[in-house]
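Other chains of the complex are left out, but the ones given are in their true place.
Order of writing sets the chain letters: A, B and C. Residues in each chain are counted from 1.
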Amino acid sequence: MTKWRTSLTRIEPNKILVRGYPLDEVMGRLTFGEAIYLLLMGEVPSPAIGSLMEAILVSFIDHGVTPPSTLAARNTATTGASLRACVAAGVLGFGRHHGGDIESGMQFLDAGLELVRKGATYQDAAKEIVDRWHVAGESIPGFGHRFHTRDPRAARLFQMALELEIEGGHIQMIRAVELTMAGLPPGRALPVNIDGAIAAVCGDIGIPPEIANALFIISRVPGIAAQAAEELAREHPMRPIDPESHFYDGAAERRLPEKRR
Amino acid sequence: MTKWRTSLTRIEPNKILVRGYPLDEVMGRLTFGEAIYLLLMGEVPSPAIGSLMEAILVSFIDHGVTPPSTLAARNTATTGASLRACVAAGVLGFGRHHGGDIESGMQFLDAGLELVRKGATYQDAAKEIVDRWHVAGESIPGFGHRFHTRDPRAARLFQMALELEIEGGHIQMIRAVELTMAGLPPGRALPVNIDGAIAAVCGDIGIPPEIANALFIISRVPGIAAQAAEELAREHPMRPIDPESHFYDGAAERRLPEKRR
Amino acid sequence: MTKWRTSLTRIEPNKILVRGYPLDEVMGRLTFGEAIYLLLMGEVPSPAIGSLMEAILVSFIDHGVTPPSTLAARNTATTGASLRACVAAGVLGFGRHHGGDIESGMQFLDAGLELVRKGATYQDAAKEIVDRWHVAGESIPGFGHRFHTRDPRAARLFQMALELEIEGGHIQMIRAVELTMAGLPPGRALPVNIDGAIAAVCGDIGIPPEIANALFIISRVPGIAAQAAEELAREHPMRPIDPESHFYDGAAERRLPEKRR
């Protein structure tokens, strides 16, 4: 049998090279977010791309107790399962309707950019792809949210992309789609959400859809783990978990310390 | 039914508060590693603890193709499963013999510190707990490695803890155990590994064992995801995966750019 | 590397031997339940043991929508995940407090039988082990149920064991424990449940605890799969699933056809 190949990590006695870099040299010199980019994309990110990576990963870190993936993890926790079993159950819930929107969002924006390359304006291309998706009976990926009418994470990510000067065609396209969506009749006039913002930013910094999918999984695992750990620590086993019937008893709203802002 | 409680994340229309902090304010201001600490521990870490968190998370990010958890993920990938299914299969392999060593390592060091509190020297306490574990037929948690005789990650983490001035009793204790272990007959004279180093550092910065477990899961998910994505991208489906029969064809050994060191 | 061994199934071109028997000969000659016994235990079961195997597997096949494992599977299904992902999430919820009771039930009964072997009567042994478990702060494994004060499955399984003449020491012991439990003050006077009945029957027909565990997993997978398939077919995606807020709209209560009784 011929040998199979890997290009990620090289292991030798007393040496671990991730994408060529000694892992002990990376420790303390790249952040976890930068190391994730290095591992997935093969190179150390520029400072601007590194900052966006951190922001993307932070944006998804948790969304409370009601996402079905979180509830799957909590229902697993209540049986007395190990934390890793709870995390696995949660990860399995990052399905087509939850998290998977980033990949479909990138395909949606790419369909628009294809039209722009053929000579259409961004605004005409946006109208065309929104129509095309609606005619096919599909919802517009990256728009609308169960809870938020203005997703604060999307706004912040666009602002960071602007300040870091990495706006490109995908962000321009999603801005045009935002305008188109705002002009639709009520019920269809949906706002951009964090999935859409990440799809656009990933498109502009050259992250392919399958890696964007990996980023979503990676980013939400801390939330799933924290929720399962809280269930194991605070609740009694085998309880029926009604998603709506909870209240928040954590820290009151507060601001980051001055030097962090 | 009385309402159940959560202290992690508060969701209101157009507002997401993680441990009290608006998530959009956290984006771009805390790194992913710092946000993980905030979510799990409830507070923004000090700069020194933040640096150690990043180093701990980076240290575990990947260990090549041979860990059984990675092989479970690759075997799942070869069936054509989704990336999230591969990651879940991999996470399930963070078992008693793999990753779980951090929790048992913390219990081991705590047993030594208990003796110190009762008046023993660190060196006597180290001898006592090593004996106790050997008599019980247990291996010493945090010592020995399938591949490495000197784990470069452990050395680096201890160095960082020293430089950041967060060394405490747990690191002192593991240093004493290292001395004891070095004096044992060949076969038992095992070196400290990264699990041991993380157990000691987590102990000294006040991270409880169940959270240290969560950190291990979080830190290795990027590696599992990258390995599964590589399997899906480079190999043909339904192949038999022999762990030994591979070679590395990635980037040659290299150093981080000057300004990163 | 020396070769590793398996004693379960031998694969040759155009031949599949399960425990030595050609699989195509087994098809149509052993039931699925008998084949499960063959695979796990190594031999074709006697007719009496075969009947008990079928009854054990049938007894656990489903328990409605409220077990946490079922809710984990339904929460995963609502994200649009594949059926296999939902089943995996459900299986992960067969935890310490759910299903795991069979193994602890067998250990509990074995502790009593140990005393009987040393000369105690069944009744004295039963009192002793119930005391011992209560003193240790443990609940009595195999007794009590969230919904049922008289578990109809347990009664039926004991009746079958009696009719098939396979009652042995484990069933005698659990009968003695039943008497002891009935004499306790309210709150502690719990009835035997299906886990307890299966633990006793498995003990008497020589199925070891780890295989009994496998039986529990195997028996509930159809229920998990059916529940997840129903969620995918009948409900809209991403809904919040309140376990209590459901009603049954299936077939009315009915009897098996005459010739099946």
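Just so we're on the same page, contacts are C-beta pairs under 8 Å (C-beta built on N, C-alpha and C of every residue); 3 or more make two chains touch, one makes a residue touch a chain.
Since this is a predicted model, take the numbers as computed values, not measurements.
Trainee: If 3 of the identical subunits are displayed, how many subunits does the entire complex have according to this structure file?
Mentor: Copy number for the complete assembly, per this file: 4.
Basically, only the chains that are shown with their structure count from here on.
Trainee: Specify the contact topology among the chains shown, as one of line, ring, star, complete or other.
Mentor: Per interface graph, the chains form a complete graph.
Trainee: From the centre of subunit C, which other chain's Cα mean sits the farthest off?
Mentor: A
Trainee: Distance-wise, how many Å sit between the C-alpha centres of subunit A and subunit C, to the nearest whole number?
Mentor: 40
Trainee: On a C-alpha centroid basis, what's the spacing between subunit B and subunit C, in Å?
Mentor: Whole-Å distance between the two chain centres: 36.
Trainee: Between subunit A and subunit B, what's the gap in Å when you average each chain's C-alpha atoms?
Mentor: 23
Trainee: Could you list the positions in subunit C whose residues touch two or more of the other chains?
Mentor: 85, 88, 92, 244
Trainee: For subunit A, which residues count as touching subunit C in their complex?
Mentor: So the residues of subunit A touching subunit C come out as 66, 68-69, 71-73, 75-76, 78-81, 85-86, 88-89, 92-98, 100, 146, 237-238, 240-245.
Trainee: Using the touch rule from the top, collect the residues of subunit B that touch subunit C in their complex.
Mentor: Touch residues, subunit B against subunit C: 1, 82, 84-85, 88, 92, 244.
Trainee: Across the complex, what residues on subunit A touch subunit B?
Mentor: 1, 3-11, 13-33, 35-36, 39-40, 42, 44, 51, 53-55, 57-59, 61-66, 83-85, 87-89, 91-92, 94-95, 99, 147-153, 155-157, 160, 210-211, 213-214, 217-219, 221-223, 225-227, 229-230, 232-235, 239, 241-242, 245-257, 260-261
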